[in-house]
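Here the complex is missing a single protein chain, while all its other protein chains stay put.
Labels run A, B, C, D and E following the written order; every chain starts at residue 1.
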Amino acid sequence: MTIETRAEIRLALPSQGRLAEPSLELLAHSGLPVLKPNPRQYRAEIPNLPGLTVLFQRPGDIVVSVREGSVDFGITGWDVVSERRGADHKLLVIHPALGFGHCSLNVIVPEGWDNVNRMEDLVSLQSELGRPLRVSTKFPSLTQAYCAEHNLPEVELIFAEGTLEIAPTIGYADLIVDLVSTGTTLRDNRLKTLSDGLILSSQACLIANRHSLKSSPITLGVARQLLEFIVAHLRATENVSIFANMRGDDPEGIAERMFTRSVIGGLQGPTLSPVVTRQGEKWYAAHLIVRRDQLSQAITELRQVGGSGVVVTPVIYIFEEEPKEYRDMLALLEG
Amino acid sequence: MTIETRAEIRLALPSQGRLAEPSLELLAHSGLPVLKPNPRQYRAEIPNLPGLTVLFQRPGDIVVSVREGSVDFGITGWDVVSERRGADHKLLVIHPALGFGHCSLNVIVPEGWDNVNRMEDLVSLQSELGRPLRVSTKFPSLTQAYCAEHNLPEVELIFAEGTLEIAPTIGYADLIVDLVSTGTTLRDNRLKTLSDGLILSSQACLIANRHSLKSSPITLGVARQLLEFIVAHLRATENVSIFANMRGDDPEGIAERMFTRSVIGGLQGPTLSPVVTRQGEKWYAAHLIVRRDQLSQAITELRQVGGSGVVVTPVIYIFEEEPKEYRDMLALLEG
Amino acid sequence: MTIETRAEIRLALPSQGRLAEPSLELLAHSGLPVLKPNPRQYRAEIPNLPGLTVLFQRPGDIVVSVREGSVDFGITGWDVVSERRGADHKLLVIHPALGFGHCSLNVIVPEGWDNVNRMEDLVSLQSELGRPLRVSTKFPSLTQAYCAEHNLPEVELIFAEGTLEIAPTIGYADLIVDLVSTGTTLRDNRLKTLSDGLILSSQACLIANRHSLKSSPITLGVARQLLEFIVAHLRATENVSIFANMRGDDPEGIAERMFTRSVIGGLQGPTLSPVVTRQGEKWYAAHLIVRRDQLSQAITELRQVGGSGVVVTPVIYIFEEEPKEYRDMLALLEG
Amino acid sequence: MTIETRAEIRLALPSQGRLAEPSLELLAHSGLPVLKPNPRQYRAEIPNLPGLTVLFQRPGDIVVSVREGSVDFGITGWDVVSERRGADHKLLVIHPALGFGHCSLNVIVPEGWDNVNRMEDLVSLQSELGRPLRVSTKFPSLTQAYCAEHNLPEVELIFAEGTLEIAPTIGYADLIVDLVSTGTTLRDNRLKTLSDGLILSSQACLIANRHSLKSSPITLGVARQLLEFIVAHLRATENVSIFANMRGDDPEGIAERMFTRSVIGGLQGPTLSPVVTRQGEKWYAAHLIVRRDQLSQAITELRQVGGSGVVVTPVIYIFEEEPKEYRDMLALLEG
Amino acid sequence: MTIETRAEIRLALPSQGRLAEPSLELLAHSGLPVLKPNPRQYRAEIPNLPGLTVLFQRPGDIVVSVREGSVDFGITGWDVVSERRGADHKLLVIHPALGFGHCSLNVIVPEGWDNVNRMEDLVSLQSELGRPLRVSTKFPSLTQAYCAEHNLPEVELIFAEGTLEIAPTIGYADLIVDLVSTGTTLRDNRLKTLSDGLILSSQACLIANRHSLKSSPITLGVARQLLEFIVAHLRATENVSIFANMRGDDPEGIAERMFTRSVIGGLQGPTLSPVVTRQGEKWYAAHLIVRRDQLSQAITELRQVGGSGVVVTPVIYIFEEEPKEYRDMLALLEG
Partner (left out) sequence: MTIETRAEIRLALPSQGRLAEPSLELLAHSGLPVLKPNPRQYRAEIPNLPGLTVLFQRPGDIVVSVREGSVDFGITGWDVVSERRGADHKLLVIHPALGFGHCSLNVIVPEGWDNVNRMEDLVSLQSELGRPLRVSTKFPSLTQAYCAEHNLPEVELIFAEGTLEIAPTIGYADLIVDLVSTGTTLRDNRLKTLSDGLILSSQACLIANRHSLKSSPITLGVARQLLEFIVAHLRATENVSIFANMRGDDPEGIAERMFTRSVIGGLQGPTLSPVVTRQGEKWYAAHLIVRRDQLSQAITELRQVGGSGVVVTPVIYIFEEEPKEYRDMLALLEG
């Protein structure tokens, strides 16, 4: 009888909650769709990454799994990574900002505490009460550290399974430390944040087990492929492809006019191909990539330099050089 | 104690019903996705239009809100706009045809009324009955006007909260004036429309408060941006982008052959770029935009003039000159 | 600014999970239906117990609330009571067996561990491995104690947010200590229990805060009323009322024959009332209460002693003397 | 071609909303279960009342249907009856209180209007504003009348299709008149009622068309049967049946002791039947009906006078003399 | 390697469709609630019948299972029993009418076939068409037999997986033989039944394997217990228990008056017990059982003979002598 060792490479994804669906979408859009043969199962595969097994776990459990090495890669929230990653450097964050699951961890008190608006007011309150403040949270480690930094080393931490927001109302605790995504729930429960009570800003991130990466070139290859496609996809979401018809005698003249503008006169230059017209006017088709949030400005600039008939088309990936995130990871492995 | 005045610019969207989902999709596809932080809330934002607040209301309430100025812009149905816009020109329709939510307002009578097929038959029926016809509708104003035009000035209008279709069957009213989208519900309830009983054809439209547009350049700027992107998106939905490999010695000869065809020899001309082949045959890649409903014809024509390997790709926006709808709106503001 | 003190008496009920619905049903059937004015709210009332507020919390949080006194009464599982009640006697269990929510807390190992079937086999396994066994559980306190009793004082406890059953498979832990209700989930996950690994058998129970009961006669009165009605309801669920027509000349003779039988000749005797017949035969109607699980036997016995036309009717409550559970509680308060 | 006249007798029930389900339950518990052959249909039958057709309509439409005579009977809310019954006495309320659907119609203002707490404060506010207050409501008739009574004859009424609660916040109206069932929605939207702003308390009621009752003895018979069973069911819901064993030498002595108590010594007296015991002690079984809300007191009193083994059983109907509601209806028809 | 034989006794219940839920309810109301430990499983238990295993299968598969003996008892529809029971007498119907799942198997033709209203019209139609009629059905055996009896031995049977009602409309078949429960679906699809086209009236029934009953006394005991409780429950659903206060000097006089009435003067006579009153008037409480559908008449009769305060209470079971269905089954086993 032995305890099983494993050959497969593993990626853990959130099994439920606000990170679950976007994690699957990120991978699908990155060309790595997850195939879950059985909805009742906690296991799945990524056909484009054979040899990799996907597991579904709660976000907090993913951190523990990756740190302890029962799983090689994980997508989870920066909040639980910070709470549970430990001090032993076994867990590497190989992409810190996957662009979804934004939230923040805050110190939250009853709306009716008129004189409590900053962390220092909690110190006064505690001395007034003559007993440690009672704080309910699911992030005891981060809470303890943050309170200690703000001269409250002795707060009493109270664990709760369920919704924290009602704790102050029913006297379960004096205040709470909890995740906030929109503020609405706070107002509904007559709670407020402190002006300097932001403990942490979080979004989804990609983590890996240091030992797995160091000891297995195959795992390292998977890390590279994940990063290549995720980075190329994230870059693509911020850009569009533009074809515009430009009046002008020759490509150089058209390009010259475009270079005078800030958005369409970007880093490199446009591709310019001749348009053949019935009447023989001189037109060229310019092809360029612009940032999605500068599209409106790009249209204006193209019109200014004689462009018309601007056709915007989608992009799926933009691959530049080998991704910076991959080089950073290699450096961390050396360190 | 004061009643709050507001600084924010507001856009009202339908909170439920057949216009709700397509309105959100139109904005998302127009590059203006709506972010609803809390599903229970009636408020949302469009991150790409900072300063604009989205409110969710019933379609009929949107008309009132825009007319009275508590909201600046609204997407709602032409049917409720016509019923409730009033005669005071406070409400402007700045885009009349957003391409979804098609339906028509019709005069509807029991299938069993064999001799009633036109509006004039209602006049006879009423005189036969010796009392005003009883009409149940949610559009009293349009109904009253339409009946008066057709020599029925004295019909009795009966309001109903719920489904109108059963009203004739249970004797709640003699006939109804109601929206029809597919005709199925009519047949299910053994009802029929009159051949000249079409009061109004409706689809979703974009409305604005005249005073807001006149008094605030910022609101005017929002109007322009909404129109630019909506118009460019709607135009894009009707077109595709085509790349075809064309055999030929030079671009001019290829273009000449294309100009002999109706669809691919369109207004301007194709972009033609050289293809470099292993064996040195002369090929050019033609890039052109064609209407989606002419795609089948375009493929046939391209094959006729030596094209092959036709690749069709999607387009997101097509920006032409400043949109006609924007110029129309400026004219209305002057008027 | 002060932290609110409360006047209301509070009863906490499970907000979700397998205890939630049956708790509400128990109270409804006990004549104490819970009125929840707003489905989104965590607060409710029992109109028949004015002055009492119902709160909805997670089962584990209920134990803490009652122990700390922010809540006076709670219905929750014996499993979480045992884990979290602490050693300070602040929490009293005033009804230990409410008849629903049965489950057991077990030591669970992989099905494939062929040589591990008893707790003592874990001791061998641990020494073989040369490191502490890693146990994942949501009941650390009970697990620690049980392992220590079985010569495993040094196991490593691993907390998990989510489902425990997959922990051994993915290497998150070696074994688990978890609740089992039917065994199916175990088989699905290829796990098994140990023959002497039953830590605890659990069902729902009613708990109270000792201090609240001692200091407030009103709270004591609520306790009495809860116990009176719950006990009378639970007794009623086990019994039915029977009316049977018995042929016989006089009540005494009929009763005599009934006393010869085991079920229908129960403790006291039957009520016997005369039936007036057309033909003047002598019949009496016997009314008696029998246990539901002895109903089949009672029918047989009644037929044996001349009974026929047996009509079974439901009972809602059976009140005997002041309930034993109430007297036990008073004794505990003295202790 | 003719407009159909009908032979069937009709009962309209609420098709949706908070009255729909309880209306069906009331009829089922009254021995008149509704059989809906097709969930998509608006028609149903009550097999125990052949000749009667059930229609499903919105609550407000039911009032109009019954008043106008397209339907003979209806179950709907007192609120919409009051708003829409008209002054022509065509509609009779034949049972005013069916025991469900309680709510109240209230004048509601923003929580932040610190100086507005009574109707008279609205008068001051209006004069301060220098314009009529703008009131959004679905009860224009009742609102108009109530405001006029309180010196506000000139308020501007604003119709809304959707939720009223957000109207003050977004400036759609100054205040609202709306139904309140629990107050929670008000607090969520930062609104409050006025201390003298209760316009109406409402619950479900049974209405009928006067002309139908006067002209058709069959319809009158249906009215009687509906009232007999509804009244007997409603009375039953408030009572339980009790069997208690009473120690005592003779029925008269036991009854004498019971007559000294307030609850168990009720109007008439108990039925007392002899219990035959093994040892020959003298016991009698007392059978009595007590009010459900006096059950606790009844148990106490029975114990005081020597009772034990109290068995409580349910009752389905209690029929007294011909129901008062039926006699009242006959009087109204005469009037 | 062997093919397993089984020890357990098995009862098969419908796994889905309109018989599934009522089958579980029948058993629950008969004191035999089914406990399904895992919603995903096809197996369950009846705690009050230890040794019995419940399996869930499709109604048609239940007939095959019982006939072939892989299951001992089944609840399913008479329709599929008739279609599939075969001619070998292996399957016994031990209760033919469980009171739910009523439907009928009918010959159904297009509404537009004006000249086809009886089976004989199909004969004419077929000779007119000059080819066999094409009949789509899920009951080929019953259809074949019924058509042959009506001079249509040669119809072409066409099997269909899905909904049959659209088959005539789309030309998949000329007519259909299908189950009808309410007629609404027929009208929706413009179909009609033939006046003599009723092949079979069906409801749920209890079936058993003859060999199992003959060879195992334990199985026979289970059959008896199922029948005892089901019969007693079905009888109870049709009756209520009544207590009425009767004015009168002695029981005999009261009974005499009751015997003059048709409903309350039923087979045997009432139980009459003295009521002890404050003022000493002579009252007796009458207890009797009446049929639910005669309740209204019973109330009227009681009032006529001096009764008042009529309390109606529910009954759960009525056990008479050993059930006829059990004796019938024993006779069949002999046969």
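FYI, contacts are C-beta pairs under 8 Å (C-beta built on N, C-alpha and C of every residue); 3 or more make two chains touch, one makes a residue touch a chain.
Given the structure is predicted, the values throughout are model-derived calculations rather than measurements.
Undergrad: By the document's own contact criterion, which visible chains does the hidden chain reach in the full complex?
TA: A, B, E
Undergrad: Which residue from E:Val116, E:Val222, E:Ile242 or E:Leu295 sits in contact with the chain not drawn here?
TA: If we include the chain that is not displayed, E:Val116 is the one touching it.
Undergrad: Out of A:Val80, A:Ala160, A:Ala255 or A:Met329, point to the residue that touches the absent chain in the complete complex.
TA: Of the listed residues, the one touching the omitted chain is A:Ala255.
Undergrad: Can you list, in ascending order, the chain B residues touching the missing chain?
TA: 181-185, 240, 243, 245, 273-278, 283, 285, 292-293, 295-296, 299, 303, 308-314
Undergrad: Could you please point out the chain A residues that touch the chain left off the display?
TA: Counting only chain A, the missing chain is touched by 31, 37-38, 41, 48, 225, 228, 232, 236, 241, 251-252, 254-255, 259, 268-273, 287, 289, 313-321.
Undergrad: Spell out the interface residues on chain E facing the chain that's missing from view.
TA: Interface with the chain not displayed, on the chain E side: 1, 3-4, 6, 10, 15-16, 42, 55, 57-61, 64-65, 68, 70-71, 112-116, 125, 129, 158-163, 166, 170-172, 174.
Operating definition for what follows: only the chains that are shown with their structure count from here on.
Undergrad: If you take the chains that touch chain B and keep only those that also touch chain C, what is left?
TA: Joint contacts, listed by label: A, D.
Undergrad: Going by residue numbers, if over half of the contact pairs line up, that's a repeat, so tell me which of A-C, C-E or B-D repeats D-E.
TA: Within A-C, C-E or B-D, the interface duplicating D-E belongs to C-E.
Undergrad: Looking at C-alpha means, what's the farthest chain from chain D?
TA: With centres defined by C-alpha atoms, farthest from chain D sits A.
Undergrad: Between chain B and chain D, what is the separation of their C-alpha centroids in Å?
TA: About 46 Å separates the centre of chain B from that of chain D.
Undergrad: Report the inter-chain centroid distance for chain C and chain D in whole angstrom, where each centroid is the mean of the CA atoms.
TA: 37
Undergrad: Counting only residues that touch at least two other chains, what does the list for chain A look like?
TA: Touching at least two other chains: none.
Undergrad: Of all possible chain pairs, which ones touch?
TA: A-B, A-C, B-D, C-D, C-E, D-E
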